[in-house]
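Every protein chain but one is kept in place in this view of the complex.
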Amino acid sequence: MNREAVRHPGLNLGAAHGRDDEAAERVMFGFWVFLMSDAILFGMVFATYVTSVHATAGGPGPHQLYDITSVFVETLLLLASSFTFGMASLALKYGPGKGRLAGWMIATLALGIGFLALEVHDFTAMFAAGGVPSRSGFLSAFFDLVPLHGLHVAAGCVWLVCLLGQIARYGLDTQAKLGVMRLALFWHFLDIIWIMIFSVVYLAGLA
Amino acid sequence: MSAPLSDRDQARRREFHSYVWGAGLALVLTVVPFALVHWGGIPRIDLLVTIGVLALVQLLVHFRFFLHIGFRQKREDLQLILFSALLLTIMVSGTIWIMASLALRMTLAAQP
Partner (left out) sequence: MSIAGIFEHPLGRLGPDALPFWQMLQHPTEGNIINGCVATGAASMVVIGALVMVVLLTRYRRWGVLWSDWLTSPDHKKIGIMYVAIAFVMLARALIEAVLMRAQQAFGLSGGFLSPDHFAQLFSTHGTIMIFFMAMPFLTGIINYVMPMQIGARDVSFPVLNSISLGLTAAGAGLVMVSLVIGKFSTGGWFGYPPFTEASFSPGVGPDYWIWSLTLASLGSTLTGINFAVTIYKERAPGMTLMRMPLFTWTALCTSILMIFAMPPLTVATAQLALDRYLGFHYFTNALGGNMMNFANLFWLFGHPEVYILILPSFGVFSEVISTFSGKVLYGYRSLVMATMAITVLSFTVWLHHFFTMGQNANMNAAFGIASMLIGVPTGVKIYDWMLTMFRGRVRFTVPMVYSFGFILLFVLGGMSGILLANPSVDYQVHNTVFLVAHFHNMAVPGVLFGMLVAYHFWFPKAFGFRLDERWGMVSALCWIFGFMAAFFPLYVLGVMGLPRRTVAYSEASYVPLEWVAFLGALLILVALGSLLWQLRVSIRHRDENRVAAGDPWNGRSLEWATSAPPPEYNFAVIPSVEGRDAFARAKEEGCAYQSPDTYRDIELPRNSAMGPVTGAIGFALGFGLVWHIWWLVILSFLAAVTTLIVRGFARDTTRVVPADEVRREHLRWIAAVNATTAVSRVDECRPVNDGRARYEAIGVAP
């Protein structure tokens, strides 16, 4: 088996893409560094959550507020979207054309929006049950961590639409390719963050 | 068997399988802890440990199959990840350690 050298994290374009593959190295490394910085940001927010999980101040706690079934569906949606984005990356690398790429990206977008819709639904239910962020330190920490991830996903969705626009306008030029590849990293990274949220916040909270 | 595949097709098939494997493993690793929590029956501490271990395994699965991180790539990427993991561990565990100590001593002080 003769594999190509890996230039950067994520699916590499490979030598067949020539200059685009070379240009990817620094851009993808830079974006990866940014993601690591973002990971520290999430890490601190996680730490805040873990240290204030008991600070419910007499208000509702995890058992009163979390709807594990809904969250499980959200998790599956995100997992599926990671897979569809993987397919989009393959379509970017091997083609043919941009139709297949756009198709997988739109599928990812739909899954992402579905995730966000369910999450907003969860938050609304929590609000209705008295789980507002100004109620307690615990709820403040919760509404720092989970919506922060949600905001990232929302930003990813906007970015995805912009990339579709760029592909429609300019075709698959270097910048569009690099954009899709960075968004792929971003998307998979957010999936990892969600796994941590699912485990630390929801599963451990209800265990 | 069909006609021998070109290198490019082979690579494509291999990478496709990587994503399928990743998705499959991730699914299992998500469903198992969910089922354990949902249907219960295990002591809480064991459950927490299981959730933690499975989450870490799933983290590695995502890194391996979705982000294509391995030991055969450019070294600086791996260095970066390991360094970030080190700092993340220091910062998060340090925070939890410090805040737990403070919380403990506050409750001690509050008792008569």
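Should a chain be cited, it is by its letter among A and B, assigned in written order, with residues numbered from 1 in that chain.
Everything below uses one rule, namely that a residue touches a chain if its C-beta (ideal position, glycine included) is under 8 Å from a C-beta of that chain, and two chains touch if they have at least 3 such contacts.
Quick caveat: nothing in here was measured; it's all calculated off a predicted structure.
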Among A:16, A:41 or A:120, residue touching the chain not depicted: A:41
Which residue of A:29, A:94 or A:127 touches the chain not shown here: A:29
Contact footprint on subunit B, counting only the chain that is left out: 76, 83-84, 86-87, 90-91, 94-95, 97-99, 101-102, 104-106
In subunit A, positions touching the absent partner: 25-26, 29-30, 33-34, 36-38, 40-41, 43-45, 48, 51-52, 55-57, 59, 133-141, 143-144, 158, 162-163, 165-166, 169-170, 173, 175, 179
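Heads up, the rule we're going with is that only the chains that are shown with their structure count from here on.
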Euclidean distance of C-alpha centroids - subunit A vs subunit B, Å: 15
Subunit A-facing residues of subunit B, complex: 7-8, 11-12, 15-16, 19, 22-23, 26-27, 30, 33-34, 37-38, 44, 47-48, 51-52, 54-55, 58-59, 62-63, 66-70, 72-74, 76-77, 80-81, 84, 87-88, 91-92, 95-96, 99-100, 103
Residues of subunit A defined as touching subunit B within the complex: 2-12, 14, 16, 29, 32-33, 36, 39-40, 43-44, 46-48, 50-51, 68, 72, 75-76, 79-80, 82-83, 86-87, 90, 93-94, 185, 188-189, 191-192, 195-196, 198-200, 203-204, 206-207
